[in-house]
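Note that this complex is displayed minus one protein chain, with the remaining chains in position.
Read from first to last, the chains carry the letters A, B and C; within each, the first residue is number 1.
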Amino acid sequence: MKARVHITLKNGVLDPQGKAIHHSLEGLGFDGVDDVRQGKFIEIELSGNDPDAARASVSEMCEKLLANTVIENYAVEIDD
Amino acid sequence: MKARVHITLKNGVLDPQGKAIHHSLEGLGFDGVDDVRQGKFIEIELSGNDPDAARASVSEMCEKLLANTVIENYAVEIDD
Amino acid sequence: MSSPATRPEDLMGLTKGEYDTILDILGREPNLTELGIFSVMWSEHCSYKSSKLWLKTLPTEGPQVIQGPGENAGVIDIGDGLAAIFKIESHNHPSFIEPYQGAATGVGGILRDVFTMGARPVANMNALRFGSPDHPKTRHLVDGVVAGIGGYGNCIGVPTVGGEVNFDPAYNGNILVNAMTVGIASTDKIFYSAAAGVGLPVVYVGSKTGRDGIHGATMASAEFDDDSDEKRPTVQVGDPFTEKLLLEACLELMATDAIVAIQDMGAAGLTSSSVEMASKGNVGITLSLDDVPQREENMTPYELMLSESQERMLMVLKPGREDEARAIFEKWELDLSVIGETNDSQRLVLMWKGEIDADIPIPPLVEAAPEYDRPWTATPPRAVREPSEVAEPTDISEALLTLIGSSDLCSRRWVWEQYDHMVMGDTVGRPGGDAAMVRVHGTKKALAISTDCTPRYVEGNPVEGGKQAVAEAWRNVPSVGAKPLAVTNNLNFGNPERDEIMAQLVGAVQGMGAACEALDAPVVSGNVSLYNETNGQAILPTPVIGCVGLIDDAASAVGNGFTAEGQTIIIVGQTAGWLGCSIYQRDLAGGSNGAPPPVDLVTERRNGDFVRTAILDGLVSACHDVSDGGLAVALAEMAIAGGIGAEIDATPDIPTHAWAFGEDQARYVVTCSDPDDFLHRAAAAGVPAEATGTTGGPALTLPGAKPISVANLRETHARWFPEYMASR
Partner (left out) sequence: MSAAVIVFPGSNCDRDIAVALEAALGTAPLMVWHGDSALPGVDLIAVPGGFSYGDYLRSGAMAANSPIMREVVSHAGRGVPVLGICNGFQVLTECGLLPGVLMRNASLKFVCRDVDLRVERGNTAFTGGYKVGDVIRIPVAHHDGNYFTDPDTLKSIEDNDQVAFRYCEPDGTVSDAANPNGSLANIAGVLNGNGNVLGMMPHPERLIDPLLGGTGGTPMFTALAEAVAA
């Protein structure tokens, strides 16, 4: 089973990487870019086969380690 | 319009970050994790409203800047 | 064991003649794994087949040398039971393909070469050559390479204390990334790679093996024709975190007496490490490949033997010490696996799924490695250009500003601020000086380290250029007050199968050899990188020299910035005004570049020894060697570094531009508060020395030129790099 986790910065949190990418895109001549935000995408292979248990476990991983919930949101999808 | 870009390491390319996260999850007592791969998730706000043009433009951004195509793959989705 | 066909494209880079030798050695056709092993062991990279003949001519001995070339790194004695262990290595091609990872893994590789011998790495250096700043790829390559070097060194916590960066269109298609590491060990705790003894466990430690960097030849072989993406050789990705753990674990195990031999897995991975250990120990090795920790599924013996996955080591332990080793590696959260045993067969036998997959006699694999005496014809000499033949500038001060603001002479701050140059708490001063200095932890002593090469000289005259590379690297060491002890070298050239390239290699080695001999700086380690060319366009011949010296008390060293007003400025060495092949000629005068400056090694030695002694005797307040850009550039750098101007009152009897920008060798600029004593001693020693001005004021004034404010000099010097990197 595979979990796909998206970790994104909360609204209002500064995103130096997104800002730098935005700036570079403009420098490369890409018009019409209004905003860029960079987050993380983590794929986790799990050996169990209970999607609900997996979701619960991965959410706990996010709370404990994968995301810093002071500044980040996370979203967990389970591909089964 | 919003583009969602996933950038992941190609198969076979070492992922030191994923490896360290995997190890740390084990240390925290999470069992049943077989593999962890870390990628990037980039959200781009675009001002145009032609999804095909947007897709083409974001793909070009990936080729030129966002992805390192020697070691990374990218996937573009347009939410319209 | 299926045999590959013997079409040339299936020989993995071996010639038909080399293949026939393999048939003789084995008495049969090699299988794929065996052919792969021969191919990498006999590659230019591992066998030095084009250069070996010439490398043998280099001086490698001296009372200070504990271990010369032939081990993972060279070892010199620095007194008090301590040794400095160092080597330089190239990662040119990978850095062009993927600059960040290529450079990072280059640093990782050279660090392993040093700590595999028992040393704690204490300093990194890097010598970089990029294409023209105008070339569309250059900026991206500079950005990636610098970030990669920093990314690896910063993370592992070894300071990157110096190096060099140059730009030239000759490197447009082949950049050079040469990385050097210096480490310190106890002289009684140096580890070698000879696996002497039978029945000893062969132990694999570090990261798991993946398909990283497997010989591109795989692609051409029949068996892999139907391959998908999965088996594609992949770029090596560095993991400095794992390397840090490997470093600490190895040093911890080395503090015991469990290790018989140890060797890092670098180029050609498990193949060269196991073959070299067995060959040096005159033993055989049987490896059970099933026990090699694997990162990917369905790996084949061929892939396991040729993988260049990073952060791995092979060790031979004393029997029964495996558990002790395992406990240490587990503490550092690393894999340890016993993958084989030594025996007296003198054969490399690879077991795979219960069967013999490869069986090669080791002595001929190592000894029958080809060695070529490639043809060469001496590089035609260039005409000497008199100063009068090189156009004068309209304004000396403007010319100086142009030079110090140019890509090759401007400040490298943009580069070295991305490197942690202070971690470990022993870096004396900051980058930007002549030799970098790193204190030997817990003592007053310091190592002085520099890297140098002037490729345009080597192109103009390989022998003089080879001498000059050694002389310049060497000269930086007495400039701070340290005594040069030995050098390492990285020979970067084009295709040696072309006469004129081979001539560059031969000439450079001859020049280097002469210089090392005369300057008492034997070669203790090095690396050769050939075939640096694209579409028949070779790089400039670039034999980079890394020099290591010692100063007994770091507090007696001097820097290269003016330290006070009212000091007398003295030029040490003869200024004839050699403009041929100079930066001034190249960048500001045009025309044919002429012969490079000759190097008089006796003078070089005498002047360097004199300057060093004067510094140690406390006569000198600042010192800077004179190199690219000549006296004017050296004086400007001293003014910028010290934030103090100077009035130069020399009355040269040669054209002013030749005096200011000529690149005569064996020269230093020093400042003294008691010039008489210095000049007196110089005269007694037969060293040319002339007082030429006084420090002070807010501007630098050269003879016959308008003053330039130090602020303007500093601004101009600082500007180019950040502006170039920020533009697109």
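Everything that follows uses one rule, which is that contacts are C-beta pairs under 8 Å (C-beta built on N, C-alpha and C of every residue); 3 or more make two chains touch, one makes a residue touch a chain.
All of these numbers come straight from a predicted model, not from anything done at the bench.
Here the chain not displayed is in touch, across the complete complex, with A, B, C. Among C:S207, C:T427 or C:S582, only C:T427 touches the chain that is left out of the view. Looking at C:E29, C:E44, C:E322 or C:E417, the residue that reaches the missing chain in the full complex is C:E417.
Annotation: of C:I37, C:A554 or C:L588, C:A554 touches the absent chain (contact as defined above). In the full complex, subunit C contacts the hidden chain through residues 147, 150-151, 154-157, 239-242, 244-245, 331-333, 416-430, 439, 554-555. On the side of subunit B, the interface with the absent chain consists of residues 16-17, 20-21, 24, 27-28, 38, using the contact rule stated above. Residues of subunit A that touch the chain left out of view are 12-14, 16-17, 19-20, 40, 64-66, 68, 70-71.
By our rule, only the chains that are shown with their structure count from here on.
Separating the centre of subunit A from that of subunit B, both taken as means of CA atoms, is a distance of 9 Å. Annotation for subunit A: residues touching 2 or more other chains are 28.
Contacts with at least two other chains are made by no residue of subunit C. On subunit B, the positions that touch subunit A within their shared complex are 6-8, 18, 21, 24-25, 28, 30, 32-48, 57, 60-61, 64-66. By the touch criterion stated above, subunit B contacts subunit C in their complex at residues 10-16, 19-20, 23, 68, 70-71. Put simply, subunit C touches subunit B in their complex at residues 97-98, 100-101, 207, 210-212, 229-230, 232, 234-239, 241-242, 295-296, 309-310, 333.
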